[in-house]
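Complex shown without one protein chain; remaining protein chains in place.
By letter and in written order, the chains are A, B and C; residue numbering begins at 1 in each of them.
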Amino acid sequence: MKIKKILIANRGEIAVRIIRACRELGIKNVAIYSDDDSNALHVKLADESYHIGPSNAKESYLDQNKIIEVAKKSGADAIHPGYGFLSENAEFVERCERSSIIFIGPKSETMRSSGDKMAIKQLAKSLGIPVVPASDGILDDVEKAAEFAREFGYPVLLKSAFGGGGRGIRLVQNEEQLRQEFELTTMEAKASYGRAAMFVEKYFPRIRHIEFQLIRDMHGNGRYLFERECSIQRRYQKLIELAPSPVIDEETRHKIGSMIVKLADALDYINAGTVEFIRDENSGNLYLIEINSRLQVEHPVTEMISNKDLLKLQISIAAGNEIPFKQEDLKINGFAIECRINAEDPFNDFAPSYGKVNDVIIPHGPGIRVDTYLYPSCTVSSYYDSLIAKIISWGNTFEESRKRMINALNEFYIDGIITTVPLHKFIMNEEAFVKGDISTDYITRYNIIKRLEDGRRDNIKMYKDVIASACMINIMYEGRGKRIGVERWKESGRFLRSFGYGI
Amino acid sequence: MKIKKILIANRGEIAVRIIRACRELGIKNVAIYSDDDSNALHVKLADESYHIGPSNAKESYLDQNKIIEVAKKSGADAIHPGYGFLSENAEFVERCERSSIIFIGPKSETMRSSGDKMAIKQLAKSLGIPVVPASDGILDDVEKAAEFAREFGYPVLLKSAFGGGGRGIRLVQNEEQLRQEFELTTMEAKASYGRAAMFVEKYFPRIRHIEFQLIRDMHGNGRYLFERECSIQRRYQKLIELAPSPVIDEETRHKIGSMIVKLADALDYINAGTVEFIRDENSGNLYLIEINSRLQVEHPVTEMISNKDLLKLQISIAAGNEIPFKQEDLKINGFAIECRINAEDPFNDFAPSYGKVNDVIIPHGPGIRVDTYLYPSCTVSSYYDSLIAKIISWGNTFEESRKRMINALNEFYIDGIITTVPLHKFIMNEEAFVKGDISTDYITRYNIIKRLEDGRRDNIKMYKDVIASACMINIMYEGRGKRIGVERWKESGRFLRSFGYGI
Amino acid sequence: MEFKLEDIGEIVNIDIIKRISSEVALVNINGKEYLLRIISYDGDKAEFILGNSYYNVKYIENTPTHMKIQIIGKESVTISKYPHLQKIIKSSSASLVDTEKMLRSPIPGRVVSIEAKPEMSVKKGDVIAILESMKMRVAIKAHKDGVIKELRIKEGGNISRNDAVALIE
Partner (left out) sequence: MEFKLEDIGEIVNIDIIKRISSEVALVNINGKEYLLRIISYDGDKAEFILGNSYYNVKYIENTPTHMKIQIIGKESVTISKYPHLQKIIKSSSASLVDTEKMLRSPIPGRVVSIEAKPEMSVKKGDVIAILESMKMRVAIKAHKDGVIKELRIKEGGNISRNDAVALIE
């Protein structure tokens, strides 16, 4: 291993995850931290920690100059970017390359080509990988658009090349509507950009989001580590991930897996990556949508079913080593579920919640793994995203995994922060989820948020007696000036309770 | 499943473990607790909890009347005894049987025969299972003893049938010594019991302790779940367990495994049990020593490498179900290590440590499982044994498992209690352990305790600068009347530090 | 004692029938008898066994008339104390209405932009300001129709939950 010290250009649970991998490999690790993170778990666990700036990520975790500087100062020979922040920033990768620091991820060049969705789709198509049927490139002519639409069959999606994040996308039911919308949209686009620049894309009324894990080393060995099912989303944010997908059979898995390895070969893709697909629920067909050239948040479900450590593999590949197993050595073992626990209030439109955490109990037990940066008396910052913990459950079957997840969700306890745990508990017991009837519109289709709220009312009814008891106990003590009536601990080693108030 | 509610006749981590299994199976669970345990984790997690008496186990966890009474009162149809306490008490099993409560374990009759070590060895021998070579039954004649000794070869062990716990055992080097010792010992025994009653047993200078996991259902299906290596012990207490054993090959595993299933058939043994063997390090031969008719503390290492849940299997078997897999379906997957974390001071002759735990951080990460009753602000009672947590690590190889264990030991943090964590850290990095050169005398042979203490001195030297800094910081504040100079948390959501003292 | 569970609009009664020991009492809740054993109480939290089940309750908010509690592992609930008394106060007092003019922030965060100006007329649901918190942008919307009398926030500033945002009359 030619890597001796890794700078971790990230924070939160993924920084902790990277530190653990470094330690297993006997590699020194360097943490960086912003003002808000000076008490963070990754700082406490790392071999070395460098303060890198104010809490605002632009001035700390996104500041390329400072990060390269700390890497040099600390003698780090490699940088792991985690996910988010600079993990898919080709410019940063280039700067690492110029500074002779190993970037643990694909080369800058590959990252650029992977980032161009249009080009990737073209390449995939040329390799025989199915992509969402769409017009070949940009259309400026409404007749061409209508031609494609007829080919795919209505409804179709009409997309502006200048849109993004859902803007400039219209669902079109027939040719008349297509012509109208094309006119309207191109007028706007022409005014701003001088040309129409539209796509027509086949529309699928119900889809699943399924992604394949890829790794490839410098010696040309590419492997797929099966797929993850990430269909349970709320507003395009993944909530729950499963591995394997309940709808992918062995043949499809192998077919698509082999194809993405070829795609990686064509890109000379090095390190870990994810190829995302949508699955049309009518036909069962998969269509490639994009490549994520980083480690995903949900990588642990793949680790659980493949018994491979993706972080250690990433580092080993970056150090120039060969992947130490063949494709045929890989077998799916059991079933894994991940619940992303966010610091958001599911009963108040998912409003963010942050601040000091008093107590926290992280669940344990057979088949349970939790990747988190939480510890008692830690703080959850308002400057970074709301993911505070990932609970991952493993079982021989989906059912075993699901039941273990319910156990873990019940054991999870945090005081001071509101979390999405109740939402996950609800989904784990929800009929359609249990049956595997999921899709990207699962949350709205099954009216989950509303039913969760109704369930809350039922729970409150069920616990009326407990609530009344709690109120009574509190009022009894409040009446005596909040004096503490129950002594907890005495030197003798026993609980001695002297209950001052006469109940 | 005909079991609807289980009373857990235990406390601590195993009670928590049983609750988790019940929940996965959808079975209600009932906890019992003594005075000292009213704040214990198993009480908090259980569906129902009953106070059962004073802290002294005789008046609570060992009080058969009270336990049967609570089982009836709560409507429990089964009792899980855990390990220790009443788990191998045939009388208690009989009382459960008479009260029509399912005891989750072997029948009382089987438990009695399993408990008779002499009879078990005879039975084993008759089935062709090797047992430690010894005189057939009791000897009253020194000539017979000498004859056996010649057969086994010196040195031999001379054991009094009336001894126990190491008393009445003499290591004898030659025939002259045998005759002398036989005279002396039989004189004592004759005075007390009227007869000599001695055994002669083959002596092995270096042994390993290896045990096989057994399960068998009411339908006559018996399975072995491979072996555990429990050689790392201190004063006959297991410290560290491994699965599988590094010295058992596939052929031996299958041979011994099949034999113990036959033994279980002969005993009509139902539920989980463990057959213990010693392994003579010279010949590599295994010899049966006894059967433990309960779940073992170290069952998780077997769960990790077999992907089977022994608790759920125990309950399922007790409910009359068939074991849902065949012997040939079982495969060893990877390697597991368990470290028993005790509340004892390894730097002070393992003196017990108990009381209030302030903070505790239970390690997590890939391949890490911790079975524990610890949580922040819990208490460790002086009334029960000192096992506070079991850290279990899994890896594809021994090395991966070992490195993950080191990570977990480093992350384990507890404030208020002294633990054996430093001892485990030392062993995990110790040369002989890493090479797999272990035996029941490992701790003394490699002078582990002394070397641990020397290592402590080296560590202190290494951290001199840190210690000096800590002392200086403390004195600076002490000088100002212990005032807290660093404000930790403000409503704005940021750490604001106003450092009062001028350093 | 009588409490109203605001979230479900139900009233629940609890009374002590008999004190058995310093920490155990027999109570009557809505006509049903229970054994209540208190394990600990420290102002913010109480642990007790009701019937035969353990509960851990946190008092999240506590005012003379209301409290918000959470049964650990379960939902949080808002409770009115002395519901009958309050009804009387509410119908006879107008001063309570006054406090309702103040728009308060439902979440903590940094003020990214302010969409309203003093003396501007707004309708219920109009966006008054945008907060950023945990990489999410959240709109603070007017809670009633009216005219903005005062803005209590400034761009770039940090506000806490329940902090005043604007006075709308």
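Note that in this section contacts are C-beta pairs under 8 Å (C-beta built on N, C-alpha and C of every residue); 3 or more make two chains touch, one makes a residue touch a chain.
Given the structure is predicted, the values throughout are model-derived calculations rather than measurements.
Asker: Of the chains that are displayed, which are in contact with the missing one across the whole complex?
Answerer: It touches the following shown chains in the full complex: A, B.
Asker: Of A:Ile18, A:Ala46 or A:Val172, which one is in contact with the hidden chain?
Answerer: In the complete complex, the chain left out is touched by residue A:Ala46.
Asker: Of the residues B:Ser126, B:Asn174, B:Asn447 or B:Ser469, I need the one that contacts the missing chain.
Answerer: Only one listed residue reaches the unshown chain, and that is B:Ser469.
Asker: Could you list which residues of chain A touch the chain missing from the display?
Answerer: Here the touching residues of chain A are 30, 38-39, 43-44, 46-51, 74, 491-493.
Asker: Just the residue numbers, please: which parts of chain B touch the chain that's not shown?
Answerer: 343-344, 347-348, 350-355, 382-386, 410, 413, 415, 422, 456-457, 459-461, 463-475, 477-478, 482, 484-486, 488, 497-499, 502-503
Convention: only the chains that are shown with their structure count from here on.
Asker: Quick check: more C-beta contact pairs in B-C or A-C?
Answerer: A-C
Asker: From the mean C-alpha coordinate of chain B to that of chain C, what's the distance rounded to whole Å?
Answerer: That pair's centroid distance is 49 Å.
Asker: I'd like the Å distance between the centres of chain A and chain C, where a centre is the mean of that chain's Cα atoms.
Answerer: About 33 Å separates the centre of chain A from that of chain C.
Asker: Tell me, which residues of chain C touch at least two other chains?
Answerer: Residues 39-40, 51, 108.
Asker: Among the residues of chain A, pick out those that touch two or more other chains and give their numbers.
Answerer: Residue numbers touching two or more other chains: 354-355, 382, 410, 488.
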